[in-house]
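This part shows chain A:
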Amino acid sequence: MEYVIEMLNIRKEFGNFVANDNITLQLEKGEIHALLGENGAGKSTLMNVLFGLYQPEGGEIRVRGKKVDISDPNVANSLGIGMVHQHFMLVENLTVTENIILGNEPKKMGMINIKDSAKKVAEISKLYGLDVDPYAKIEDISVGMQQRVEILKTLYRGADILIFDEPTASLIPQEIDELIAIMKKLIIEGKSIIIITHKLQEIMDVSDRVTIIRKGVGIGTVTTAETNPEELATLMVGRQVTFKTEKGPSFPTEEVLKIQDLFVEDYRGVVKVKGLNLSVRRGEIMGIAGIDGNGQSELIEAITGLQKVKSGKITINSNDVTGKKPRKITETGIGHIPQDRHKHGLVLDFTVGYNAVLQTYYNKPISRKGIMDYKKVSEKAKKIIEMYDVRCQGENALARSLSGGNQQKLIIGREIDRNPDLLIAATPTRGLDVGAIEFIHQKLIEQRDHGKAVLLISFELDEVMNVSDRIAVISDGKIIDIVNPEETTESELGLLMAGHSKDQMIVVGDEVVLKEGEDRNV
Partner candidate 1 sequence: ACGTDKAKDTEKDTEKEDTTTAPEVNEGAISIAMVTDTGGVDDKSFNQSAWKGIQDYGKENGLEKGDGGYDYLTSTDMADYEANINRLAHRDFDLIYGIGFLLKDAIETVAQQNPETNFGLVDEESEVANVASIMFKEQEGAFLAGVAAARMTKSNKIGFVGGMEIPVIERFHAGFVDGVAAVNPDIKVDVQYTGNFDKAEDGKAAANRMYSSGVDIIFHAAGGTGNGVFSEAKERKAADKDAYVWVIGVDSDQYEEGKVGDENITLTSMLKRVDIAVKLTAELAAKGEFPGGTITTYGLADDGIELADSRGAIPDDILAEIETFKEKIVSEEIVVNKDPKAKK
Partner candidate 2 sequence: MSNRVINLLVPIISIILGLLVGAIVMVASGYDPVKGYIALFDGIFGNVYSMGETVRQISPYLLAGLAVAFAFRSGLFNIGVEGQLIVGWFAAAYVGVAFDLPKMIHLPLALIAAAVAGALWGLVPGILKATLRVHEVIVTIMMNYIALHVVNALIKAVSGSYKTDKIHPTASLRSEFLSNLTNFSTLHYGIFVALAMVGVTWFILEKTKTGFELKSVGFNDHASKYAGMNVNKNIVLSMVISGALAGLAGAMEALGTFGYMASLSGFTGIGFDGIAVALLGANTPLGVVFGATLFGSLKYGSGNMPNAAGIPLEIVSIVIALIIFFVASGYIIRVALGRLNKKKEAK
């Protein structure tokens, strides 16, 4: 078989830390090759070496059989290697076209030839079925669209070896389906692909082979058709992993959160929540399923007091909190794991300890009469680090130096530790490996079992189905139905999320589909 890429015995060190220890990865022409490993195993590092962002300390790279020295991304580009990064490399205030042509701009009399560029972008996107508006600004388009721009960037440069670093972590299910379709199309067009993902099912669905690394060491490569998710997980983690989170029945008691006829605008002044009613009780996990942009963010912001309520009423533990200040609301018993952990969840330049008390620093025992007791801060931090298995170099390490998964564990620990009556968890497991996900799910269920309420917002059907006791489906700013996960299928849920009601569906075999004559209004 012909290898387009051979990374042989790659070694990469950061100071005294070995991130990649003699890892070998071989990519066949026309295959989709998955790269699997826990958070921090060294996957991104390996790919950054391939893309020329890092220089390896050892090993060699062959491209199409020829030994190469990829000293910077330019070299990678000219070798036909393109990379879609884990954190998008897009300039937010530039347009789609500008981002794509950046560094390789068609010129006309010294000026950028934007028209031709946009045309070319449109052509390529049509060829691969990537639907984008060449003139839209990045900051105005959805995450899925941004990712398509990233892919276009590589295609525009004529890449035929594509690296995708966790491309699905921030996509909604529909977008994931589209991406998979795109990848398959790319293979047909003769490209080869390396994909990093934590979702084992995706690996099973798209990949031809899988290379697994554990703590910087290459474990080996297996053929997808000859393996299964359980085996992959075991190889990756080094122990048995349970998939379906164990959870007993729920025993809901009194109501914690009650939302009546709520209307909320987003920061642009567009009404996003339109007459929403919801009630969450102690002892249950209420999942919110819906397509991104249907009012989820605004709903959370309204509950937590970060966005003004236009009309309607929110009560927590029978206290009317409508229009109250965030802190007042928090104090009525809310914990909140925000969707964007870097922007809202943590002060990255604070230590782990400071972050651990970000919600409680102003109260006894952390502070007394306005004076902080930093001994108590350390104690609290140590407790959270231990109980939630936050891997870091102690409570004085900067939050910035933690891996994403550990940052998330820190936030979860901080919020649960306050013992809130209602825990709002927004996409709490995004980008985490299966081990970490399992751990977080357990914590949410524990909360419930202690008689607390949990509101789980997630775009991953799997997660909502597995963890929730009830699922409220949100569409266009309203809860259109509340279903029991035991009695619902994923396809039914998908249709509900797309805005269809139950009486528009029928069951055919074990699939739920739309009745004849009903439009798919996705």
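Basis for inclusion: all candidates are chains of the complex that A comes from, given by their letters.
The rule we apply is simple: a contact is a pair of C-beta atoms (placed from the backbone, for glycine too) under 8 Å apart; a residue touches a chain by one contact, two chains touch by 3 or more; residues count from 1.
What you see is a predicted model; the values in this text were computed from it and never measured.
Touching chain A in this complex, out of the candidates 1 or 2, is candidate 2. Interface residues of chain A facing candidate 2 in the complex, by the touch rule stated above, are 304, 306, 325-327, 330, 336, 338, 343-350, 354, 358-359, 361-362, 367, 370-372, 374.
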